[in-house]
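The block that comes next holds chain A.
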Amino acid sequence: MNKFRTAAVALVLVMAFCLPAMAAELRLAQVADVSSLDPHKVSDIYSANVIRQIYSNLVQVNENMEIVPDLAEKWENPDDLTWIFHLRKGVKFHNGEPFTAAAVKYSIERIKDPKTASPGATHLKEVASVEAVDDYTVKIVTKRPFAPMLMSLTRYETSILNEKAVTAAGADYGSKAAVGTGPFMFESWSRGDKVVLVKNPDYFRGPAAIDTVVYRGIPEDATRLVELESGGIDLIPGNFPYQEFANIEKNDKYLTYKVPAMSTLYMGLNTEVKPLGDKLVRQAMNYAVDKQAIVDAVYFGFAAPSKGPLSPVIWGFDPARKAAYPYNPDKARELLKQAGYADGFDMTIFSDNRTERRSAAELIQAYLAEVGIRAQIELMEWSALLSTSAKGIGGAFMLGWTGTGDADGGLTPVYHSANIGSSNRFRRKNEALDALLEKGTATLDQEARKKVYAEAQELIVEDCPLVFMISQELLGASTSKVKGFKLYPNMISPLYSVTLAE
Partner candidate 1 sequence: MADLIKVENLVKYFPVAAGNVHAVDDVSFAIKEGETLGLVGESGCGKSTTGRLLIRLIEATSGRILYRGRDIASADKKTLHDMRKEMQIIFQDPFSSLDPRKSIGETIGKPLEIFGMGSKREREEMVDALMEKVGLSPRLFYKYPHELDGGRRQRVGIARALSLSPSFIVCDEPVSALDVSIQAQILNLLQELQETMKLTYLFVSHDLSVVKHISNRIAVMYLGKIVESSPSLELFSNTLHPYSQALLAAVPIPKLDRKRERFILSGGVPSPINPPSGCRFHTRCPWKMDICSREEPPLTDRGGGHFVACHKVK
Partner candidate 2 sequence: MNGPLLEVADLNVIYKTYEGTVAAVNGVEFSLEAGRTLGLVGESGAGKTTTALSIMGLVPSPPGIITSGSVNFAGKNLLSLSEKEMKKIRGNHISMIFQDPMTSLNPVVTVGVQISEALVAHQNLSEAEAEKKAMEMLEKVQIPGQRYREYPHEFSGGMRQRVVIAMALACNPGLIIADEPTTALDVTIQAQVLELMRSLKEEFSTAMIMITHDLGVVGEVCDHVAVMYAGRIVETGSLEQIFGNARHPYTLGLFRCIPDIEEETSKIRPIEGLMPDPLDLPSGCPFHPRCPQCMDLCRTVVPGVLDDGGHRVMCHLYGKGGAVHG
Partner candidate 3 sequence: MNNENGTLFAPSSGRTKEREKRRSPWWEVWRRLRRNKAAVAGMSVVILLVVVAVLAPVLAPYDPNQTNIKMRLQGPSSEHPLGTDNFGRDMLSRIIYGSRISLYVGFVAVGIGAVFGGILGAIGGYYGGRLDNFIMRCMDVLLAIPQIILAIAIVGALGTSLLNLMIAVGISQLPRYARVVRASALTVRGQEYVEAARAVGASDARIILENILPNCMAPIIVQSTLGVAQAILSAAALSFLGLGIQPPTAEWGSMLSSGRQFLRNAPYLTFFPGLAISVVVLALNIFGDGLRDSLDPKLRQ
């Protein structure tokens, strides 16, 4: 009896000491709270980050943006239209349901169902049918040869869901329930404040090292940083304020992370607006802006002048490319003269109010003024900017592009003339380019594809329906106790391998 009591007390004591160490909790701050945890219903990066921890896909990308197996162990193309995936066995959803091919079929069909109105449907629009050959084999048939298929399946939008969980939660799926096969399970979400995840002890690669993940949304740069310093959070996975990065890099209390981002910033030109339809004028504008100055002033050096329409980390980027249009105001003036605009002209730059874009616009305005182009800045709400620019905005517009990680996703929506009226905001039809882009999609041989895209990139740079700006870098920071965190170029970094040191 006495022994038992001593043991019990000892146990309690041990537990008391161990508990804080055992309950390893990782607290992260993003710019915003998630909007939903239903992968088929969201399109924002902050939700994507959390979704990435909860769900798995058939395939995934690693930190170099290379495609690696996830729920599919291997895959093959019996012909140009067919994709066969062999699935991992013994995987369980967080609700205990087994993962089978039926789940894949359900998920893909749910995305494609117009009733779902999934923002991710675009990634699977070439899919003609999905078929569960057996419990662990899935066959996807595309409408035409579709090379970017695998990249599409890595997207968070194409995460695999469990039908039973979705049906059970009904309309509350994504806000009160989220069931995947990922390393972390959904625990709670206090709207506007934080999402709490706990580790999935049954994760197919083995349980994660950390027990709890808390995602918070802190919109203010300064506040996020102050929170990191005061110990309120452990990790800022991207969106670290540029102006503070140099300081924190020097501080050995913190670990910093820096990778080139998939996204680029550019100033689009509506080529239907005079005189932006004139290629000489567009080229002049490209030469007129000192991109390095924007890198320095807006990004505090954490970016690089664009070498073309694609970021260097996108598959298909032509490594031979040099910076597009280096700063050359004299040439710009000359081109303008050639185009008949020696005295410059008036134009408007539209932007939303995000600091980087607005600041870049202000600098562009100053540089354009030096070659005689009188630009006015007009700020709009993001929604208005998207809508108006799709319909043809009255001038230039500041926009960024991330794409899918594949050259197709980086080029086709933006430059193919079929997308005029929606995502081709330059409203520029270039038949040669259209043909190249179509060819790129249909060519399954990856090396041949790369050549096609290199050609396309050159064509775009030359035609320049936009002013190329910069490819930015992603910055992150954590306290030094966070180990094993890798920042991914697509800004969606998995936390599975992260550990917390004492």
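The definition used in the following text is that a residue touches a chain if its C-beta (ideal position, glycine included) is under 8 Å from a C-beta of that chain, and two chains touch if they have at least 3 such contacts; residues count from 1.
Inclusion criterion for the candidates: all candidates are chains of the complex that A comes from, given by their letters.
What you see is a predicted model, and the numbers here were worked out from it, not measured in a lab.
Within this complex, the numbered candidate that touches chain A among 1, 2 or 3 is 3.
Contact residues of chain A toward candidate 3 in the complex are 220-222, 225-226, 241, 243-244, 247, 293, 296-297, 353, 355, 358-359, 361-363, 365-366, 376-381, 384.
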